[in-house]
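Data block below; observations after.
All protein chains but one are shown at their positions in the complex.
A, B, C and D are the chain letters, set down in written order, and residue numbers restart from 1 in every chain.
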Amino acid sequence: MNNHTDNSNQLLGVEAKPNQALPADPNEKILALRDLKLFFPVKTGVFKKTTGHVKAVDGIDLDIYKGEVLGLVGESGCGKTTLGKAILQLIKPTSGAVYYQGSITNQLPIDLCKLSRDEMIPFRKNLQIVFQDPHSSLNPAFTIFGSLEDPLKAHGFSKKAERRRVIGDLLVSVNLHREDMDRYPHEFSGGQRQRIGIARALLVNPELVVCDEAVSALDVSIQAQVLELLLKLRAERNLTYVFITHDLSVTEYICDRIAVMYLGKIVELANADDLYSHTLHPYTEALLSAIPIADLDRRSHRIILEGDVPSPLNPPSGCPFHPRCHKRIERCKTEVPTLKAVRSDKGMHMVSCLLSE
Amino acid sequence: EKVNQLSDVRVRQAIAYAIDMETIADTLLEGKAIAADSMIPNGAWKAPGLDNYGYNPDKARALLKDAGWDDTQTLDVVYYYGDQLTADLMVALQAYLGDVGIKITYRKLEGDVGGQLGKLATAGSETSAIEWDMAYGAKAALALQEYYNGYQSGKNSYSPGSAQVDKLISRINGTVNVKEQKQAFVDFEKYENKNLTDIPLYYQQLFVYESDRINRHGGSYGNEQFNYDWGLLDWTVEADKDGKRVAYTNTAPSQFFEHPWLNPGITIQQKITFDRLLTADGSLVPTKGQLAKSFKVSKDGMSVSFELKKDLKWHDGFDLTGSDVKGSVELAMKVPGINAVFAKTFESIEGAQDYTSGGVKGVSGIVVDGRKVTFNFATLDPNMLLTFSQFPPLPMHLLGSVNPLEFQQQSYWQNPVGSGPYKIEEVQMNDFVRYTPFADYHGGIAKIGEIVSFPSGENDANVLKNAAAGRLDFGFTKSVGDVKALEAMENMKVVPADIPYTRSLRMNSYPKKP
Amino acid sequence: MVDDIALSVRDLKTYLYTNNRCNKAINGVSFNVLKGKTLCIVGESGCGKSITALSIMQLLPDLSRIEDGGITYFSEKGPMRLDQLPRKGVEIRKIRGAEIAMIFQDPMTALNPVFTVGYQIAESLRQHSVLNDKEIKLKVIDLLHTMGIPMPEVRMNEFPHQFSGGMRQRVMIAIAMSCNPKVLIADEPTTALDVTTQAQIFTLMDKLKQEHKTAIMLITHDMGVVAELADNVAVMYMGNIVEAGTVEDVLRRPKHPYTRALLASIPILGRGRQQNIKAIRGSTPDSYDRPKGCSFAPRCDYATQACDEMPDEIYISATHSVRCSQLEAIS
Amino acid sequence: MINRTESALNRKFDLLLAMEEAGKLKPRKGNRAMRKMFNNKLALVGLVVFLIITLSSVFAPFLVDHDPQKIDLRGMLQEPSSEHLFGTDKTGRDVFSRVLYGGRVSILVGLGSALIAAFIGVGIGSYAGYKGGWVDLLALRMSEILMAFPQIILVLLLVSIVGQSLLNLIFIFVLTGWGPMYRLTRAQFLSLREEEYVQALRSFGLSTSVICYKHILPNALGPIAVNITLTTAMFILAEAGLSFLGLGVPLNIPTWGNILNVAQDLRVLQNYWWLWLPVGMVISLFVMSINFIGDGLRDSADPTQQG
């Protein structure tokens, strides 16, 4: 296994890191993020000088394997969306690399961050995104067909009949009707719109779909429909999901692996079951305990965190979580923990906490 | 290269026949204008039997056909008056000319109007220097000669001139003998009438108006654009409810007072705060001395001498002397853009050439001897007395050393010091000017206690507004619209005065630039 | 039992008139809010939870009307019919804020951006108490302190936008609690907040309930919240309460098909990936085009002809009521 | 007072309720904004007035027999009659037909300049708002400079520079009008580009111009349309004002402003009301109708306003 990792890392052209999560089979890796950073400049003062940076994504190493559902959880503002967009190159990362190793590259990893806008186009076909808000994710001025046809055109479907067929098929596959393509977004309910959003993401047969809070805005009863659909599609099309959410119950239900983010960094990364049963990071612990559970028999003991998520503009020194941490020790104030692998029964479990060293 | 069809006399005649000037005068001009048959106004100097080109569209069409008029072209007609009446007149011209097959468009000249109107073709060039085809304008002249001097060859781009014209013109300038002069005028008028160097349209009248508060005590009416003896000293005005005897008039300045050497009597200030050597009657014939106690013209007309009154004072108390007179004339010779009649007179003075070209210090032809000032002329100027009845000497202790090119820019013109019966008491630029009688005036103290002028002028809606509001006791206008409205007001009286002011259509008869 | 009732809503019908249509947003809703207890009202978006709360407060939008039914508030001076008070009258104003207070969903917009936090809390005190300025100031500081806001003396002079979402919601609670109301209506007070913050807020509300015996009416769409906080639950669907009872009644022994489907459709933390969640088929009907009888019938597996009539409330036990005509068939 | 309105409201509620019960109120198809627009009485009246005036101007040759330029000096200043609806002017031209023909030019100047300004402003604004960069920076600075002048001062300044003619006037209006239009569009695009459907299109790698002009623009058209109406109204008033100062369209072209220009003459103002009153009212009515339409459009596009 170690060998494999080393190989893959050589393949990816980066220095091997001892604490890297190890894939079961490197060939199945679809994306590899290496020290990915995305800073938003903050401008103040008379001359609008850049006086600081919002470190929305602050040095992330992460591999995404083919066919898995990777959950990305964390509080509001911790950088989940930004990470998702950085992966798709919708926002150019400040530094670091996103290696893509999917079908069209003949297994040769390619750093997406280095591609120009035009060079990126063929890759876009393989990487797609589903958004949170079903109300703003569809263009109110166009019918569904009108909204979806241009992406198809851009990816080589030149005949209108063909485009209608593809879109129709897709609508059927997300449990809508073929005829719905000639209706306007406002004629659909929230759940239907979200399914259309998913259909759009699948339009050009992507390999990886980033679902950014894809179910958060939906009512519980409808949320279930969409979750079912996502799982069904993954099975049918062999999709890989990066599933961004702040709802840990949903994550637990749908994800294979979960990454917990705090202030632009991954603080814990583990298989889903592992994360819930062997929580290592105090933040994950608090997060889990805070969730009200709709089960009268299982009242959890709540850990109440102090304060709010600090501003990513000037994160606390040391461990970014230490000011709110209920287990903090003196060292946490100064020492910055790194994400390290902790072997457990059920595969790789990584955590970034001084306490678990 | 095409010939300008307007240089064909038949076309010009056709234009004259096509315009129903009588009707226009009756309707648009509300009967306040007289159809013209020549540039020179009606009167003793008018040639008898001129053709008035009465309205005859058929004849116009026939003439055009004869001349081979190209009816696809559209003539560009320009004008420079901003009033509604001119615009209406253009509408009428367009309709009348259109009726006989001459298409026109019209536009108001903006910017460098003078340049655009009269630009000279460069020497030797056969093409016109102006862009328009016809220009609607007016000729106003202090002296009759001025009507025609402009047609000499090489003066402008719209009248080609010819040896014949030049000869005719030199005849009207060349003599002080009235009979000869008159004959020369008659000859030129006949030539003009046949060839239509300009197409005269109508004679404009000037209207003096006054409110019923004013009593002129026999003072006469005349050409208000200029200076004449209107007996202001004796005028009275009814007291207002506060018992003050204030008369209101207009033409107050908005930024500065216009100097009186260009339009010598156009504003009230020029009239009442400056005296001239001589004064004239209502039709501007010089009659008697004003600053001068007496004057004498030599038999040959080549010399004139004035004896100034005693104890003449400027409003600031300084003495008004013969050197003020001499200095003023010398200064005027160097000021650009003074009145053309003045300029002609001063050019004719002995030694003028040497003085203006900068060689010598003074003009040798002007001799000051105590209160006696003598002008000796090198060439004959038939209008020199007219000049001295309009040209006001200015205080040389204030203006003696100014740069003549910046004459109008002097701060003096913010509050000029004059020699007339009224002096400026208070100036609120753009609001009003207050004049009070000058206590040291040589003719006695004027009777109206105060004259107030507001900033409005001819063709100005404010004339009527002020009149209606009882804030306009006397003034003059050439605007027909104003006249009708003033006539309709119970408190106002309007007196027409014939003035030498002819409206005409000028033709660009040179071929235009390709 | 009756002595414990703080607020009683009987057969309330509130219609909204918009777009030249009539939206029968609430169509015969009855429930009691008990002193020192929390009543949770759960339901999907648009089912009428907020309108119910606003009806009680007489804060409905202008183009709306309480058509029928009654809202009785049991004040110390005796029962009062809130629905009959004029909306802008003095009587209801004396009750709002002082006796019945309300917390709104979105703390970002519910505070006036141009006044300091302290001012907005003090305003309520000034309106309903006889305290002088100094006492009010102390009370404001005290309230903020109780809400867990650090340095209340300083922060009371700051403006809402200088506060984070969770802190603003705490300010809202401070405003609501300032006059020790008998009833606190909280309309989804935490939907806009993170789970960790939500936990803070709920802990706070729980504490207040214990200390002041406040009756709380908590509106939510989160079954988890219900399970953790509620004493009593009312499940709403399309303007009706389809099932009501104690938490035990409703969560352990749900009777109404909607309640059951709802509970089956949510993933529950800790049950892992094996849990079998089932979506409710179809979607919520258009609010202008409500089904004639039972509004859940079109999505209900048990629906029959009988469901074309609006079923009556059936009491299964003293506390547990259900609005369904097919109860036998289900059980 | 309060009771009366309350009861009036109550009566309306009763009526609606009764109709709802009877099933007479059907869910309505069609665009909600359009529906609201047509429910807005003032906007509807505005639209009708606008159409009447515009159409009768456009079809003036079919509606009036009198040539607007045909003079009749002997028939000048006639009072309104069946022959001359608005009487005749100082050269005996039929004022009614002049008002109609003048409308053509005035509406052309007003609407035309507004549309061209919108075309330019929206064209740049869309791209700049979506993409930013130097185009945006340049346009922003330019519009800032132009907008630093008070409107009338800038227009007069430009008139003095480029001179008086119909085309120049349109040019000037466009020059002064594109800035606000650009700003508006830019602001719209700045917020619209954050919409998720735009992000989605970007994630497909669509070209900027397709995203910008095809997909986003239709959603920004509402406020733009409102602004076009308001700009048209403003330009028509500006044309009239400039003509009043004698600095507008040259006098030989009839426009509403030029026709109204004669009212400067107090005599006309006092004695010949038909020369200024009808045309003054036509301008005011027309501008008002456009403003009502603009208001209606704005209200109908505003989701917070119930209709």
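The rule is simple: a residue touches a chain if its C-beta (ideal position, glycine included) is under 8 Å from a C-beta of that chain, and two chains touch if they have at least 3 such contacts.
In this text, contacts and distances are computed from a predicted model.
Looking at the choices "Nitrogenase molybdenum-iron protein beta chain", "Na+/H+ antiporter subunit D", "ATP synthase subunit c" or "Oligopeptide ABC transporter permease", the name in the UniProt record of the chain not drawn here is "Oligopeptide ABC transporter permease". Contact with the undisplayed chain is limited, among B:164, B:177, B:254 or B:379, to B:254.
The chain that is not drawn here is touched, among residues C:5, C:59 or C:330, by C:59. Screening B:114, B:231, B:443 or B:496 against the full complex identifies B:114 as the residue touching the chain left out.
For chain D, the list of residues touching the undisplayed chain reads 5, 42, 144-145, 148-150, 152-154, 156-163, 233, 237, 240-241, 244-245, 247, 260, 263-264, 266, 269-270, 276, 280, 283-285, 287-288, 291-292, 295, 304.
Mapped onto chain B, the footprint of the missing chain covers residues 80, 109-118, 120, 137-140, 150, 155-156, 246, 254-256, 262-263, 336-337, 339-340, 343, 403, 405-406, 408-410, 413-414, 426, 428-432, 434, 450, 452, 454-456, 462, 465-466, 468-469, 471.
Counting over the whole complex, chain C has residues 57, 59, 88, 92-98, 101-102, 104, 106, 109-115, 123-124, 127-128, 159, 161-162, 172, 175-176 touching the chain that is not drawn.
Just so we're on the same page, only the chains that are shown with their structure count from here on.
The interface with the greater number of C-beta contacts, when A-C is set against B-D, is A-C.
Touching of two or more other chains is recorded for no residue of chain C. Shown are all chain pairs that touch, namely A-C, A-D, B-D, C-D. By the touch rule above, chain A contacts chain D in their complex via residues 85, 88, 90, 117, 120-121, 124, 127-129, 131-133, 136-142, 147, 150-151, 154-155, 197, 200-201, 203-204. Interface of chain D with chain C (complex): residues 9-10, 12-13, 16-17, 19-20, 25, 27, 32, 39, 306-307. On the chain B side of its complex with chain D, the touching residues are 20, 23-24, 26-28, 82, 84, 87-88, 90-92, 94-95, 105-108, 110-111, 461, 464-465, 468, 481, 484-485, 488.
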